[in-house]
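See structure below.
A protein chain is absent from this complex, but the other protein chains hold their places.
Up next is subunit A:
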Amino acid sequence: MATTLAKAAEGSVAERTHAARIEHVSKSFSGPAGSQLVLDDISLDVAPGEFVTILGASGCGKSTLLNLVAGLDKPSAGSIETPGGRPALMFQEHALFPWLTAGKNIELALRLRGVAKAERRPEAERLLELVRLGGSYGKRVHELSGGMRQRVALARALAQDSRLLLMDEPFAALDAITRDVLHGELTRIWAETGLSVLFVTHNVREAVRLAQRVVLLSSRPGRVAKEWTVDIPQPRRIEDADVAELSLEITEHLRGEIRRHGQH
C-alpha cells in the first residue's frame, strides 16, 4: 500500500506512463481440493487514456483480476499499481443503492470522495447530463429501466473522479438494443473524459467494438494467451465488417483455448 501511495504522489508530479500496471500477478484460492491457482503470472499495462478489454471464457479469472486491480482483494504474488488512486468499478448488476434516488447515489460517491456539500448537487446534475439522464435526479432506482440504471451506475463511477475505470461485464444483462446504445455512450464518454478503461467481458464482438486493445486470457489458470491491437477508427458499430472480421479471428483463438480443456 505504501508503495502505491508513493507512486501516486510521484505520478501526480511526473508524467504518468501507465494508468495501471499489473506485474507477474498470481492468485490462488484455497478450496476443498487444496489450493487452486486462478491467475498465473499475469503482466499487463494500461496506458493513460487507453481502452483495454480482457476477454475470456468462464474460469479465466477475469473478474478476480478486476477485483485485485480494484483493491477489493490482494494478489498471492506479484504487484499491482494504480497511480491515479483507487479505481472506479462498475459491476454487471447496477449496484445502485435502492434507498437513495439516482442523484443521491451519485452524491454519496462525491461525499465519500470529500466533495463539499454545496458542490455535490450541481456536480451530480452535470454527471447525469453526461449520461443523458438530465431529468432523472429525483428518480428512485426501481423507477429506472435496466439501461438507465447502468448509466446512473456509470455516472456514479465517474463521480469517483478516478483516472481508471474498471468494468466487470457491465452490459451483459441488458437487451441487445440497449447494449448497443450503451456501447456508443461509453465510447463517447471515454473520448470526452480521457479516462483509462479496463473492461472485462466474454463477448468477443463487444470487446472488439469498444477496445483499442483486446487481451485474451486462457482458462484455469488464467494466463495472457494473446493480445490484439484494434485500429478500427471510432465510432465503430458492432455490425461493421472490420469488427466482424477481427471478432472471427479472436473467436477462433478463444475456442482453441476452450477446446484444450476437453482434451484431458
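Note that in this section contacts are C-beta pairs under 8 Å (C-beta built on N, C-alpha and C of every residue); 3 or more make two chains touch, one makes a residue touch a chain; residues count from 1.
Everything that follows uses one rule, which is that contacts and distances are computed from a predicted model.
Visitor: UniProt protein name for the omitted subunit, picking from "NitT/TauT family transport system permease protein", "Cytochrome bc1 complex cytochrome c subunit", "Pyruvate dehydrogenase E1 component subunit beta" or "Membrane protein"?
Guide: The record names the chain that does not appear here as "NitT/TauT family transport system permease protein".
Visitor: Return the single residue from A:Gly61, A:Pro75, A:Gly147 or A:Gly222 that touches the missing chain.
Guide: Within the whole complex, the residue contacting the unshown chain is A:Gly147.
Visitor: What residue numbers in subunit A mark contact with the hidden partner chain?
Guide: Residues of subunit A in touch with the missing chain: 70, 72, 86-89, 91, 93, 95, 97-100, 108-109, 111-113, 132-133, 140-148, 156, 158, 160-161, 177-178, 181, 184-185, 188, 191-195, 234-235.
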